[in-house]
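Let me begin by presenting the structure, written as structure tokens, before commenting on it.
Then we have chain A:
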Amino acid sequence: MGATLSICDLTKAFGQTHVLSQISLDVQAGSFVSLLGPSGCGKSTLLRVIAGFEAQDQGTVSVNGHSIDHLPPRARNLAMVFQSYALYPHMTVGENISLPLEMERLSPFQRLPLLGRYAPGQRMLMADITAEVRKVASVAEIDHLLDRRPAQLSGGQRQRVALARAMVRAPGLFLMDEPLSNLDAKLRVTMRSELVAMNKRLDATVLYVTHDQTEAMTMSDRIALMMGGQILQYDTPEAIYSAPAHVDVARFIGHPSINCIPALNDAGVVVAEAERCNIRTVEREQKLTLGIRPEAFALRPAPTAKAVLGIPVSLDRVELLGPEVLLWCTAKRTGRVLVAQARAADHRSMVASGLLTGSLWLEAYGSGLHLFDPSGKAIPIANALSAETKAPLVAVS
Partner candidate 1 sequence: EDVTLDVMYPWPESKSFHEPLAQSFMAANPDIKIKFRLSPPDYTEATLAIARGALTGDLPDVYFSGYSELNAMVETLSKRKQTVPLTPFIEAEGSDWISENFGQALLALGQVDGTQYAIPFNASTPIVYFNADLVKQAGHDPDAFPKDWDGLIKLAQDIGALGNGISGMDFSVGAIESDWDWQATVLSLGGEMVSADGRTVGFDNQIGLDAMKLLQRIANDTKMNVAAKASAYQQQFFAGKLGFFVTSPSSVANFTKTVGGRFEMRTATFPIAAKTGGLPTGGNAVAITAKDQKHRDAAWKYVKFVTGPESQAFVARSTGYMPTNLKAGDTLKEFYAQNSTYATAFKQVGFARPWYSYPRGNSKEIWAAQRQVFDQLQRGSITPEDGLKRLVDATNSLLQN
Partner candidate 2 sequence: MNRGSLKPVIFEHAVLSIGVVYSIFPFFWMIITSLRSSGDAFNSDSLLWPTKWDVVYNYTQALLTTPLPRFLANGVFVCGVILLLQIATALPCAYAIAKLSFRGRTFLTATVICCLAIPFQAVALPLFVGLAQLDLLNSYFALISPFAVSVFAILMLAQYLRGYPDEIIEAARLDGLSEKGILWRLILPASKPAIAAFAIFSVAAHWNDLYWPLIVVTEPDLAPPTLGVLFFRSEESGDQTGPLMAAATIVTLPLVVFFLAAQRRFVQGITMTGVK
């Protein structure tokens, strides 16, 4: 039932502002794809082009292999949740949600304002519609609001109405523009699983704009990471996180952000601002960037042998994030701020045993390390052995 969506070389500019440049994307039928990217990178614009509200400057959008560029939005068989909700202000919540169904199921005559009620079959159809509206409204937890008007709703409630309006139609393709941004964590979890369930149940294709990594990570089959009007990486959540194709992707994904350290390529040996570093690469570029995920760092009272990278630091600040702590450190040599993440329990025990008082090392052990060339592209790490056998290298910054 779900539609395949394929976007080819899509380009779009608003006057002088180039918003989308040569976007290509293939979304498999029934899959859930998130569009993730910084604010203003063109996510909403891409959705609007797909829906047919904006005409692209170049490129094509195809659904199920056929170009839909010539079709009006109505004929594209897709539903959209707008970032700005776009509810019908003069209709009640119930009317807002039932409108798409009425348009789909009732004949023009049955839709007539007063007369329609007496059209044959209208009552039964309307009863069905009302039932469906109730169902989707109760999923979105707005069933008690069906008689209100949008102006009488809270922000989150409006967003849920917008979501319900899209969900009720069950077309082959959903476009959703930050549909959960105004919901609280609990509701969000509910809605997320509801959306995923819907995706599976209807076998519908979903293109989902979000700025929430967790959301993108947990819900999507694949993530398209957009920046500056381009798609930098289109891959599974795991791959996006653990094998970022670009330094910007690495930086964008992961919270707190990956630690980036400038490095030099000294004939295959990576020279970074660390005390000890035992990473090699096969690429030729001179200036590199070394990325270390916060959870790849461990804070140690003394250097250990297993580490491929060790930086002497001072601990500035500990931040509690529920079960985790963030350790904000400053590299002693360069003054660079680095962050490490640890379990709160582990941290507590280290503090209790007085291990975090003297001089400290941030160490990494091979996993969670990434190398990027000057243009930002990821390059492979040839080996990352324990540094024991190597003499300490001079740190550069």
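Descriptive notes on the structure:
To be clear about the criterion, contacts are C-beta pairs under 8 Å (C-beta built on N, C-alpha and C of every residue); 3 or more make two chains touch, one makes a residue touch a chain; residues count from 1.
Selection criteria: all candidates are chains of the complex that A comes from, given by their letters.
Since the model is a prediction, treat every value here as computed from it, not as a measurement.
This complex places one of the candidates 1 or 2 in contact with chain A: number 2. Against candidate 2, in their complex, chain A makes its touches with residues 48, 51-53, 72-74, 76, 78-80, 82-90, 99-100, 103-104, 150-151, 165, 169.
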